[in-house]
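One protein chain omitted, others in place.
Right, chain A next:
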Amino acid sequence: MNPAFRVLSARALALALLLSVGASSSLAFQSMDDVRAAATARGLTTADLLAAAKTFTPSGMLDEYVMFSSGGHSGQVFAIGMPSMRLLKTIAVFTPEPWQGWGYGVGEEVMAGGDYGGEPVRWGDTHHPALSETAGDYDGQWLFINDKINARVGVIDLRDFEAKQIVKNPLTVSDHGGTFVTPNTEYVIEGGQYATPWGSAYAPLSEYKESYHGSVTLWKFDRRAGRIDRSKSFAMELPPYWQDLSDAGKGASDGWFFLNSINTEMATGGIESGNPPFEAGVSRNATDYLHIIDWKGAERVFQAGKADMIEGFPVISIKTAVAEGLIYLTPEPRSPHGVDVAPKGDFVVVSGKLDPHVTVYSTAKLKKAVAAKTFSGRDDWGIPILDFDAVVEAQVEVGLGPLHTQFGPEGYAYTSLFLDSAVARWTMGGSYGAGTPEPDWTLVHKTPVQYNVGHIGVAEGDTVSPDGKYLVAFNKWSVDRFLPPGPLLPQNFQLIDIANQGTSMPVIYDMPIGMGEPHYAQICKADKLNPWKVYPEVGWDPLHQRADLMAPKPGMERVTRNDEEGSVEVFMTAVRSHFKPEHVAVKVGDTITWRITNIERAVDATHGFAIPQYNINLSLEPGETATVEFTAHTAGTFPFYCSEFCSALHLEMVGYLLVEPTE
């Protein structure tokens, strides 16, 4: 090293040390005594401080995970940072959302994909998000979400966290067994819920068994197009058993998926006529049926043209499925909820919510029973029923009201207990047994949660390689956990630290959700996501994820009017702090095509564009272009403005739409 440089670097080091002393001197008054004093003043325990240390995320520190949570009847998806449990974004899907302009100038085309018999349906009851997977692991590219109330599936592009497609299931009215993806996202699975006649046609309940159907739909996902390809999708007819949750096999069970059901009784309710209400009728039998379906076989049968067209959609009938050996049933404990495939695909865990056990099926035994035809009988549709004792690996008593199971990396499984209001940790056996100190197939610990837990989510806990570390209990009730905002209380997402083995799994954070009732969430390592910070180029069309050739660019701004047609085209740019042009004069009755581009390239330099009375509000992220078409139905003077505080002169980012009356 050059001696002069050595002297210089020694000086630089001395300076750096001096600076760091200077920087820390501002914190010199703080010590652990101050921490103790602050904790005492607020009545915090050591456990509270430890929880804070594990979750507190100071300004500028980024979260390790992103949780994608269904938004329940908000019809949206929430992206939440973990472990801070801070809401990062509400992703608009089924429901209009003005901040993103969703339904107020953009998103109409996507939402229209979910229209129901030509009628717009503008809310959804989102339940189960599914991240796209490659080889059974999250790949951070796409997110799917179902809408239970109307049996629809949304596709979200994780490059910009925006919905790109909604498809309406033509066969079923409601869905629940979805969305779940096959290990390489070949298909997005959507199982129906409440049986109805095909396409929601009319049929009296007295014809339930003949006219009502269950179904499961396999939506083909075209990764390159970023869309579900309806032309390569198909469904399978199922008995009207009210199919519930589903999960795709992987590893040892690749090529299969599992779907449970709650109403093999085929109860039709009618409490008002003296019949048992649904809650009793549906729960009468000691067991319901786990459906075991060979989707790769079904795909071959579909491609061989053996599906029937129903409601314009290919459906493999039960008869064909049985003849081709695509479907099997096996008993599962009464009114099950979750069916969850273990990381290696070798076990399938079912929780009968009215049975204190989780029931663990071995996929090796399932395959063996299929091959050996170890049937205990057939149901009314001729579907073979695999003998329960031949396929069960273990039953573990975990507590009351078990619902859903997730997995950790060491061999622990976690099951939510609705009635116990707790989360159970239990050990798996087989090749997982060596990972945990406790004996196989035993309950290890129960952590109470506040209150009434539904689903749970473990970091990457439903993939081939669970991370563990964190578990979130998605609690339905919060009762006394937060200040009451009137009688409608928020749900409670509780973060549980599961990094340690054995009986240590404390609750370390409560997050209120005051925006609809979420169901399931998936938790993805943040470094798997690589979203854009600005759109790739100025004039970007986010719906099609490509440059829009018609996008207004600087220097091309103009307003043109075709007098004969009474049509006006606006080419507008937005940049801090003005729109160009600022005056748009039209005549009442004109049809207006308003194109606008945010020409900014700076991160976060989003502009809004809002026109009063016309119900228009756009969010234009840097580079984004949007086109709104509307009729100037009302004469008058309408100051349009930027609805996103963009700059010191944001208030001045305004223009006038002048709609001149005729005569």
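The rule is simple: a contact is a pair of C-beta atoms (placed from the backbone, for glycine too) under 8 Å apart; a residue touches a chain by one contact, two chains touch by 3 or more; residues count from 1.
Keep in mind that, in the parts below, contacts and distances are computed from a predicted model.
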Listed names "Cytochrome C", "Phospholipid transport system substrate-binding protein", "Anti-sigma-W factor RsiW" or "Acetoin:2,6-dichlorophenolindophenol oxidoreductase subunit alpha", with the criterion being the UniProt name of the chain not displayed: "Cytochrome C"
Touching the absent chain when the full complex is considered, from A:201, A:371, A:483 or A:648: A:648
Contact residue for the chain not shown (choose from A:55, A:317 or A:577): A:577
Missing-chain contacts mapped onto chain A: 575-577, 600-602, 648-649, 652
